[in-house]
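A single structure is presented below for examination.
All protein chains but one are shown in place.
Residue numbering begins at 1 within each chain, and the chains themselves are lettered A and B in the order written.
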Amino acid sequence: MANLKITQLRKAYGDVEILKGIDLDINDHEFVVFVGPSGCGKSTLLRTIAGLEDVNSGHIYLDEHEITELAPAKRDLAMVFQSYALYPHMTVRKNMSFALDLAGVDKHSIDEKVKAAADILELTLLLDRKPKDLSGGQRQRVAIGRSIVRNPKIFLFDEPLSNLDAALRVQMRLELARLHRDLRATMIYVTHDQVEAMTLADKVVVLNQGQIEQVGAPIELYERPKNMFVAGFLGMPRMSFLDAKVKDVHSQSVDIELNNGTSLSLPIATQNLKSQSHVTLGIRPEHINLCEKESGDMQVTFDVAEHLGSDTYCYAKTHSGESLTIRENSETNVSAGESLGVRINTAKCHLFDQQGNAVGYAVDTEQ
Amino acid sequence: MSSHVSNHAKNSTHWMSRLLVMPSVSMLLLWMIIPLAMTLYFSTIQYNLLYPEDNAFVGFENYSYFIEDPGFWPGISNTLILVGSVLLITVVLGTLISVLVNTPFWGQGIVRILLISPFFIMPTVNALVWKNLLLHPVSGVFAHVWRFFGAEPVDWFAQYPLFSIIMIVSWQWLPFAILLLMTALQSLDQEQQEAARLDGAGIWSIFYHLTLPHLARPITVVIMIETIFLLSLFAEIFTTTGGGPGYETTNLAYLIYDQALLQYDVGMASAGGVVAVVLANIAAFFLIRAVGKSLTDHK
Partner (left out) sequence: MHLTLRHQKQLKTLVIGALAWGIALLLFFPIFWMLLTSFKTEIEAFSTPPSFLFTPTLENYLTINERSDYFHFAWNSVVVSVLSTLLGMLVAVPAAYSMAFFETKRTKSTLLWMLSTKMLPPVGVLVPIYLLVKDAGLLDTKAALIVIYTLINLPIMVWMIYTYFKEIPKDILEAARMDGATLLQEVTSVLLPMSKGGLASTILLSLILCWNEAFWSLNLTSSEAAPLTALVASYSSPEGLFWAKLSAVSTLACAPIIIIGWFSQKQLVRGLSFGAVK
């Protein structure tokens, strides 16, 4: 069992508040990812859970026991650091067994545990090397192995893949996913990489300026972001935002007018909007399509096209000068300055009020 | 409640970190304050070891005697000349020599070891060997060399006393500069130099625009450490010239020593000590402001 509960956690360095009252529940076996831009407090939150930072107020409970003031070693958690933090003067074997040695576990079971962890991570042949003789990926594995042998209640990862090159990062990502499946352990993982967040997490926690913006399953956050920050942070390329004005609110839809004069009717049910109020329309690149100049919802001028082989990302400007990103298939061929029409999938559009909060979600019309 | 406890935890690390620094700080504080206070007190009383019972308060009399002492102004100027010349010689020659031995040649390792050896020699040995074996007007090696070229041998410590002291002190500290600068040069970016060469930079502009800026930090370290040791230079003067002839090689350190232990006038020596401490503090103030900042800035 490993349930973590955090209530009203606050942390400040001098006058600078890093965590502004965090409430969070993490359940047994969950893979939870903290994601957010740099400086959002995600690493600090992880370090307060680890006990490496003390908090100003608030509580952390692990399985109903308060651990807020407990020394790191007594919390039964293991951490994988961004820099790996391997002990440079110890062999891989010693690095992995260090915690057990300190705890006074008997030699025989230490050997067994180290061996088992080395097997899982394919480190068996490297056990007698020093960290400096290992590649980046191998070091990463040793750091993970060091956590595994302790069989902790929760694994903590602080941006563990950020020092690896792109290919290795993909490989280690898959291995981490496999490891989580095999160990059935509770894991908390900090990253600024939304791909890692989307692919690894059971539950994503989006942080911004010391506060939690939204918590949920990756797909839920992607499809139903609570606010513009979450909507813009998740998704590559970013969601496009266009300013608009509400013209009419019906029971099952909202009519809006964009800055360039285009009128759209969105199948969103909401009571919270008033006519004439300012709103922002959010559209993901995959929900816009190119079409003939005259037949679309509006016209745009092309700026740059990126051909990725599988897809083409087209960056365009509306007539009122706002940016729009469109994802098309690989055969698409447009040139800079060309004018074309676009068709917007209104059933997939997001609408945010003046405070940036989502005003309700699209009524699923395709069903 | 919890905030109270965490403050307590913070205080305990605070408390422990202070406890660990305390021995060093308190030892140094005592080492500084007690003798200084005693020196200040002695400097205001009449205190001669020959007449120890007569200890009347004399105010600033000792100071005025010390400043009017014929050795005072020579002492100040000799101290400045000594520190300045040795710094100049060791930094300039040290830079040139370390740049020279930075390019690979046969026997580079041995050359480096030979170059740094004088740094490990005791100041007293340094002074004695130079005074007797090398600079002796009759049988010294220099005299032989002079005679070999048909010149009249020079009586170094009699004719050029301060210059001789500067020479032997530079000999001792030049290796220190070489040692530091040589090691610093090894981390000079090779690609940067190659890029500069492709840009058409000559030896001089590479030296001026790349090498020197790279050496700026180690050079400040050389200057700081050498100044600390040179300001209170004593053993070399004590063993060679004894401050003479006249006051020609008397620096402040030697002048105070002379008064305290040779003339038994503790009161005046203490006044001198206070003056020296004040001067050293002025030097320290400027040095630490210039150097300390760059040293404590960690990347």
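Annotations
Just so it is clear, contacts are C-beta pairs under 8 Å (C-beta built on N, C-alpha and C of every residue); 3 or more make two chains touch, one makes a residue touch a chain.
The shown structure was predicted, so the numbers you read here are calculated from the model rather than taken from an experiment.
When the missing chain is restored to the complex, the residue among B:V58, B:V129 or B:V154 that touches it is B:V129. Residue B:F238 is the one among B:Y65, B:Y160, B:F207 or B:F238 that touches the chain not shown.
From the options B:I89, B:I165 or B:V266, the residue with contact to the chain not on display is B:V266. From the options A:L77, A:L221 or A:A305, the residue with contact to the chain not on display is A:L77.
Contact between chain B and the absent chain runs through residues 13-14, 16-18, 20-21, 23-25, 27-28, 31-32, 34-36, 38-39, 42, 97, 100-101, 103-108, 110-125, 127-134, 136, 138-139, 141, 144, 147-148, 171, 174-175, 179-180, 182-184, 187, 217-218, 220-221, 225, 227-228, 231-232, 234-235, 238-239, 252-254, 256-257, 260-261, 266, 269-270, 272-274, 276-277, 280-281, 283-284, 287-288, 292, 295-296, 298. Mapped onto chain A, the interface with the missing chain covers residues 50-52, 71-73, 77-79, 81-83, 85-89, 98-99, 102-103, 146, 150.
Simple rule for what comes next: only the chains that are shown with their structure count from here on.
In this assembly, the C-alpha centroid of chain A lies 59 Å from the C-alpha centroid of chain B.
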